[in-house]
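Pasting a structure here, questions to come.
Excluded from the complex is one protein chain; the other protein chains are retained at their positions.
Chain lettering (A, B and C) follows the sequence in which the chains are written, and residue indices restart at 1 in each chain.
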Amino acid sequence: MIVVMEQNATEEQIQHMTERVQSLGLKAHVIQGTERTVIAAVGDERVTKASSLESGPGVAEVMPILAPYKVASKELKSEPTRIKVLDYQAGAGVVGVMAGPCSVENEEQIVSSAKAVKKAGATALRGGAFKPRTSPYSFQGMKEEGLKLLALAREETGLAVVTEVMTSEEVDLVAKYADVLQIGARNMQNYRLLEAVGKSDRAVLLKRGASATVDEFLLAAEYVLNEGNPNVMLCERGIRTFEGHTRFTLPLATVPYLHKKTHLPVIIDPSHGTGHAYMVPDMSVAAVAAGADGLIIEVHPTPETAASDGYQTLSFDQFESTMARCQKVAAACDKEVCTMPQ
Amino acid sequence: MIVVMEQNATEEQIQHMTERVQSLGLKAHVIQGTERTVIAAVGDERVTKASSLESGPGVAEVMPILAPYKVASKELKSEPTRIKVLDYQAGAGVVGVMAGPCSVENEEQIVSSAKAVKKAGATALRGGAFKPRTSPYSFQGMKEEGLKLLALAREETGLAVVTEVMTSEEVDLVAKYADVLQIGARNMQNYRLLEAVGKSDRAVLLKRGASATVDEFLLAAEYVLNEGNPNVMLCERGIRTFEGHTRFTLPLATVPYLHKKTHLPVIIDPSHGTGHAYMVPDMSVAAVAAGADGLIIEVHPTPETAASDGYQTLSFDQFESTMARCQKVAAACDKEVCTMPQ
Amino acid sequence: MIVVMEQNATEEQIQHMTERVQSLGLKAHVIQGTERTVIAAVGDERVTKASSLESGPGVAEVMPILAPYKVASKELKSEPTRIKVLDYQAGAGVVGVMAGPCSVENEEQIVSSAKAVKKAGATALRGGAFKPRTSPYSFQGMKEEGLKLLALAREETGLAVVTEVMTSEEVDLVAKYADVLQIGARNMQNYRLLEAVGKSDRAVLLKRGASATVDEFLLAAEYVLNEGNPNVMLCERGIRTFEGHTRFTLPLATVPYLHKKTHLPVIIDPSHGTGHAYMVPDMSVAAVAAGADGLIIEVHPTPETAASDGYQTLSFDQFESTMARCQKVAAACDKEVCTMPQ
Partner (left out) sequence: MIVVMEQNATEEQIQHMTERVQSLGLKAHVIQGTERTVIAAVGDERVTKASSLESGPGVAEVMPILAPYKVASKELKSEPTRIKVLDYQAGAGVVGVMAGPCSVENEEQIVSSAKAVKKAGATALRGGAFKPRTSPYSFQGMKEEGLKLLALAREETGLAVVTEVMTSEEVDLVAKYADVLQIGARNMQNYRLLEAVGKSDRAVLLKRGASATVDEFLLAAEYVLNEGNPNVMLCERGIRTFEGHTRFTLPLATVPYLHKKTHLPVIIDPSHGTGHAYMVPDMSVAAVAAGADGLIIEVHPTPETAASDGYQTLSFDQFESTMARCQKVAAACDKEVCTMPQ
């Protein structure tokens, strides 16, 4: 950590801050610059109270040096992690695709969707049973009934099931039916929930909060990893910016960044990441080219009548041609999209 | 709702969408423009599936007209709501100030803080017992022990106690000790938690998520109100923007906006809203001048050694002079800062 | 345009606004909703003063329907435009690559860069002679001397020359040496400059401002097109968001959006769009996959000693392998990267 002193900081203030740094168990190097003095604090700066140093007398700024996360970091584990759930795989050169409707609506809808996305090349089925909805007046999901239909669709197709869990109390219930527990963007910093899925034996798909920094995102993963669950997939689903022609802004540079910092696989959600069905195919292909380890895509038999998210949902045909494009681009990048026996 | 068709939409597509609008129970007015056709859909557009119309054939865009919330709206209740908890009041011309440390650390710290903020003019004591922390390695709070110390501080001073509850399972526990349940910014869209505090008889301080739109903020309040709890205070605590010289950007225009749209009181948090102690006094005064119904301010005996948030925390002296300035400006604006018998 | 009235708007106010709409030469359709009245204003809403309607009595909001630009729109010209300058081409299925150093520094540097980028597959040479620098204390470019060196490099390689022009007074001077006039992001709304390059016979590379909406971007292009210059390339170079791990956020969804709205080619700048050399290869490939019509990439013999932008600049080797990857992905997407006789 670097403690930057004000230009007019006194000797006494510098001395005081040097002692404060030492009292936190860090070693202090005082460097007299031509205009300012800085104190380099050496040691594990992830200690409690370090940031409060900024309130010290004569302090201009405190700049951290070390990444705040550990288990997620590439420094701890340098080879990329590949997650495997049934026939679904993601990471270390293999691209896994999850697809399906935003919400489970009924048996016919979810089973036909499962068959269609399997045929096109997906290896996991997404579908919401517990739906976090911005408005209390919107469709809130079929709840356990929806989970049962997802399990039924798995029986019929062999696809792994990915579905969202919204609260720590429901982790056991959802884990009973699902193969992958999804943490939604709105819950990325719901720490009780992160701890609960960290104690589960299911893989976790952790979505980035719409305004979370990547460090906050990795620290959320750290909460899960820290409880002993190593099977975490990081999902970029778009951030909130000033742009109005997309619902969120999908920053694909997150892929090379995370690949540099962490061993965990990086999944891209081009449906929420753009909010418009017509953009999803191009952005899916771009995500694969950028090095993503997986995609999660909303697909519905008739998007126009979907109970939720229809505006960003592909039809079966659109999904099939998108998958064909992704497979060609993956091959051109010396990667493969994982498949299952049809 | 206005359904804007593409410039080259066919008659058949317009007819199809007209029927889709009608099938949602809305009345359709087709307006042929010189360049485009639009379909005005009249009725309660808060129905399920309305947004999925955007996936219809030939549709360029769907624009909502009505506010998505109801109970929170000024159209339902035009006079401003005043919240009263012990001697604390906020709303309808009265400004209530909550102050205290970020985290409860020990008895001496919280009791001395309570006495100091009461002396300076606050009527409620803030203090965190369950702390949502970005990093699993940071101080997580004293938990129930902290709640007990808050209750003790209330006994000694008469101040109302405001503290955060992080999960639905802990609502009863926290409500046993606290007068006001705080929902943190990270949990603004934790719908299970919103429903749980909606069933409580405690007042609720709902913080705006760092990237929540004001409509999303009001819909979060709607979740609470909808469960029967009318005592909701809306707290603006800053939004995430590109600015780096403040930790968040504090948009005071939220105050006149919310006053136009809702009857609920609006509280400003200049501590989180700026992230720097030296900015807190000026922004507190500015918030009062902008018409805020209350402030929540971090105060600690020695900010430099605070277990959390020290960089944005005022000392007792700084808080006292800030309160004096706020009182003068409130008077100049024909408002008063609520007080209690000393 | 849709004029949305307040819920409690009076008959008189509705009548007044209906007349105001008509006084602007638009036809007014009044639609009585269940909760609100809206006035649909039919006609060319790009008239002066339309937006000021929002200040009318009882008006809640004014929502435009039509795109504010015309000549740039796909509605005017539905086939994509291909720009050709010497051997450089971009648009309608052909991807053109511009590459070279941020600043022209000396003859050896620019000529060796030109040869290297040509060998790797670029067809245009970028290099700054007039440099817009955030700080007055930074290197401001070699000015006309730099332009002469660019022309010399063109003589030696046949590459088209792309360079920035910063002010309307210098358009003639820069056009004397350059094949493509670049308008920098900071000048995207420098309307005098846009008008001046609109009168030039050189092609224009227009960079998006870091916080410009896409409509503002297309309106800036409209200023150029409107003066009679049809050869405009739109360059997405990243937007300013809260993200700190990249210098700007590169939103590749701009590509499908612009391809839907305009016939002009879309160029991606992954160097400024990320601000980190290590991200440039992945994002270059992703841009091609997303459908970009061209790339502009910073390349320098020794990035570490570059006079500007070294942190986001590729070495010759890095550029060569990036080009090889782009060519493979372009082929997988049934597109080609344009080439020139070596």
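Here is the rule we use: a residue touches a chain if its C-beta (ideal position, glycine included) is under 8 Å from a C-beta of that chain, and two chains touch if they have at least 3 such contacts.
These numbers were taken from a predicted model, which means no experiment stands behind them.
Within the full complex, the chain left out of the display contacts the shown chains A, B, C.
The omitted chain makes contact with just one of the residues A:36, A:84, A:119 or A:143: A:36. Screening B:35, B:155, B:282 or B:336 for touch with the missing chain picks out B:282.
Counting the whole complex, the residues of subunit C in touch with the unshown chain are 20, 46, 48-49, 51-57, 62, 68-70, 132-139, 166-169, 186-187, 189-193, 209-211, 216, 219, 222-223, 226, 239-240, 276-277, 303-311, 313. By the touch criterion stated above, the residues of subunit A touching the omitted chain are 2, 4, 7, 29, 31-36, 38, 40, 42-44, 63, 65-66, 75, 240-242, 244. In the full complex, subunit B contacts the hidden chain through residues 211, 213-215, 239, 241-246, 249-253, 255-257, 260, 273-274, 278-279, 282-283, 285-291, 325, 328-329, 331-333.
In this text, only the chains that are shown with their structure count from here on.
Centre-to-centre separation of subunit A and subunit B, using mean CA positions: 26 Å. Mean C-alpha position of subunit B lies 39 Å from that of subunit C.
Chain contacts: subunit A has residues 211, 239 touching two or more partner chains.
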